[in-house]
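Each chain you see keeps its place in the complex, though not every chain is here.
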Amino acid sequence: MADSIRLGIIGAGRIGKIHAENISYQIPQAKIVALADVNMNPQMEAWAHGLGIETTMKDPKQMMKDPSIDAVVICSSTDTHADFVIMAAQAGKHIFCEKPIDLSVAKVKAALKAAKDANVKLQIGFNRRFDHNFGRIRQHAIDGDIGAVQIVKITSRDPAPPPASYVAVSGGIFLDMMIHDFDMARFQAGSEITEVYAVGSVLVDPEIGKAGDVDTAIVTLKFANGAVGVIDNSRKAIYGYDQRVEVFGSKGAAMADNDLPNTVRMFGQDGVTGEKPLYFFLERYKKAFIDEMVSFIDCIAKGTAPAVTGEDGLENMYAALAATRSLKEKRPVTIEEIRSSHK
Amino acid sequence: MADSIRLGIIGAGRIGKIHAENISYQIPQAKIVALADVNMNPQMEAWAHGLGIETTMKDPKQMMKDPSIDAVVICSSTDTHADFVIMAAQAGKHIFCEKPIDLSVAKVKAALKAAKDANVKLQIGFNRRFDHNFGRIRQHAIDGDIGAVQIVKITSRDPAPPPASYVAVSGGIFLDMMIHDFDMARFQAGSEITEVYAVGSVLVDPEIGKAGDVDTAIVTLKFANGAVGVIDNSRKAIYGYDQRVEVFGSKGAAMADNDLPNTVRMFGQDGVTGEKPLYFFLERYKKAFIDEMVSFIDCIAKGTAPAVTGEDGLENMYAALAATRSLKEKRPVTIEEIRSSHK
Amino acid sequence: MADSIRLGIIGAGRIGKIHAENISYQIPQAKIVALADVNMNPQMEAWAHGLGIETTMKDPKQMMKDPSIDAVVICSSTDTHADFVIMAAQAGKHIFCEKPIDLSVAKVKAALKAAKDANVKLQIGFNRRFDHNFGRIRQHAIDGDIGAVQIVKITSRDPAPPPASYVAVSGGIFLDMMIHDFDMARFQAGSEITEVYAVGSVLVDPEIGKAGDVDTAIVTLKFANGAVGVIDNSRKAIYGYDQRVEVFGSKGAAMADNDLPNTVRMFGQDGVTGEKPLYFFLERYKKAFIDEMVSFIDCIAKGTAPAVTGEDGLENMYAALAATRSLKEKRPVTIEEIRSSHK
């Protein structure tokens, strides 16, 4: 393609590598021309060159000065996201930023303001909206098959808990894990969350409890359109990554089951056995990671709005903060209460 | 069987007829010898005689005096349940009583006390415990397949709402409909509910709202063993009676899907189509109604405890009352709070 | 019902008992008034009286003389079927006869002629046509969902082989087992079989081979309407009774899966496990046995043709004989070839 979108990647950790390889191999309409990583080393450079990335650097400032670069993809550590968003916005680059933008609402707001002031596109990495199953459910709603949405149910369980050390700095289960589900809930409801109530327990790993968090949680939701919802999270489903969504409405209900590695059922003397769900997010959301990036490239090329905006990131964060407070104070908490406290 | 259990039935409405026919045709170890119904008429008498029931009457008092009758099955209107339980207990009859025993905790307690004082068995009609799907889930828990129970999820939706006039006297969605699900939750968790929080909405029928009730509700649960749970109810699922249970634990998760009238899938140009769930409780719980009665007869014959006790009925009622209060007062409510207020 | 159909049962073995209990408990529009069994004894009499059957006898001749009896249900041993059909026809009774009518075509023809001459209804016990799954497939064809039928596929496997001693007198796998599937194939195709080709092997039990039979067989079918079909049989499916049908046509395909005892799936560390199919024909076709009898009673009451006629029985037998010859002579065999050899 003559006019492919030229990208810089910031951060070549696990998720940065996935985006870089997806763009290089699967998205011909974009080209990565630069890679910045604070830990840049010869091995990383070799990997980058293998992908056809010409320029590598430690500090993304150099990338910002390159007028040929249209957009940046921020995959560095969370604490750097907001600064890089602001830096990129001021340099006039469109921005794809992994979630979360920051754990501080103030910094998130600053980043959003920078992007808005610079009139650049800002897409946040809530990749599950691009999942083939969940996208199909949303399409059923848009097509009118579901009618007025009344109940949104989300099951979201990880195959194994992170180390307690990670939990301690993660912001807690609602900001770290359920935030994806808040985004999914808002996406599927087609409406904003107005109030949450959270219950939680430490049932998986006592260390998580010692770190001040829970590992099992259920949160009920109220939406502005009158619908209600519920999300359940566990840090450990022994059978793998359990990711299901159900949307129930006046005309019907759409339900997505998990994806499996194959469809074989083995009929034996002791029962019928099939495969467990795909193991974790890299397997399950493999195509969603590609499709979110295609969507980002498209919104730049076509001048349309990003599919997941910075405001979505902020709303998801409010929901997570409300759930955190609800669990702590044992009462329902409105989003408005959280929003007001950050004005 | 030489020594079959001899039964009297009180009330020959829809559910009374189902129990009578089940006992007559499917449970050879029991025999119905008397039927009482306040509206006894020649047609009902003919039906009873067709089933081989010898004696019919309007007032069950006569039944209570017959020393050959071992037990009574109370299927009359809710407001008469407690009185008939007490009457039967005082007559030394074992008792199967349809749910709810009463809408007043005091009357329920009086009924339970009468049964206890008379040392007769009292089983309450929470038939879903006997469902082939839900029973299989519980068996997986008992067999250790699930490990420590961590999350109980129950979906329970009716195919069509009752008339608003019924809703007005029903005690509300929690006492009328979700009470079955509270029982299922306690059964599956193997633990008592300690706290509930309810959200609800009027999304199906504004008349239900005018009657002071909601038609869509989600309730989160905390259990004494640390597990958490959630129940969602809707008065109207356009695709029929949606009855699913999922129990998640440290070793795995057991999930029951709905029952279907047949397994055929039709592969056509526009997709693949299968049957909706069985329409309503008479179809879905057809066998559970039989099996709960078999269980009742068995507990008499073998002198064992009933599978669903009067205390279960009371606990389910506390949960329903707590949910009702939670919805009204917009706060989590403990079972202890309800229990204390009825001492 | 004032004018219920009055029935006599001949033979109170396993299948006779099932029909008798189904009629007594589930089919109020019919009444069994007499039971004949060559082995009549006090225990059988007691069982009959328990069902409300007034008259018991060893020899069904007495039954034939009773003008109040509308129809007989023949469940005696196969070698007596044809004689009892003729006897009942001559007595002017409608007839339900278990399959097969006889292993000799000549005797079958004689029985059919007797029924025709006497102008009585004759229904043969090919119960699977009344199965909820297979009936639904046929309905899809009738409704036009399948379009022109092109391929009929039937899987039919038993959970355990019969003893070799039984196999030796059974007429072989095609007459004893696959005959049900030939009936299903004709039913689903809506067309007669014109030619078959059979392959078979002894893979389950060498004793079956010594008895001159095979235990595993696949038969291809050609139908008069141009459709083709295939049936596979095994005498032993370790996971239980495998009974599936698929009908493929110009507008789509309808596929029935097995019935399961419950819908629960257990998600564990080693995979996802569900139930095996219902064990054998008594479990799987429980309702079909009732529904075929309802259909028989209905055809008498309404004066309509039986759903499965004596001619169906004969056609199924021709197909089985053709398959037997095909396997032996290693060539395709037309139904016409078999028919001609029995003129």
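So that you can tell them apart, the chains are marked A, B and C in the order they are listed, and the count of residues begins at 1 in each.
Criterion: a residue touches a chain if its C-beta (ideal position, glycine included) is under 8 Å from a C-beta of that chain, and two chains touch if they have at least 3 such contacts.
Note that this is a predicted model, so its numbers are computed, not measured.
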Whole-assembly copy number, given 3 chains displayed: 4
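Basically, only the chains that are shown with their structure count from here on.
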Distance from the mean Cα position of chain C to that of chain A, given in whole angstrom: 58
Of all residues in chain A, the ones touching two or more other chains: 237-239, 242
In the complex, chain A residues that touch chain B: 147-148, 150-151, 153, 155, 157, 195, 197, 199-201, 203-204, 216-218, 220-222, 226-230, 232, 234, 236-239, 242, 248, 250-253, 330-332
Chain B contact footprint on chain C (complex, rising order): 25-26, 28, 50, 132-133, 135-137, 140, 145, 251-259, 261-269, 275
Of all residues in chain A, those that touch chain C in their complex: 237-239, 242, 267-276
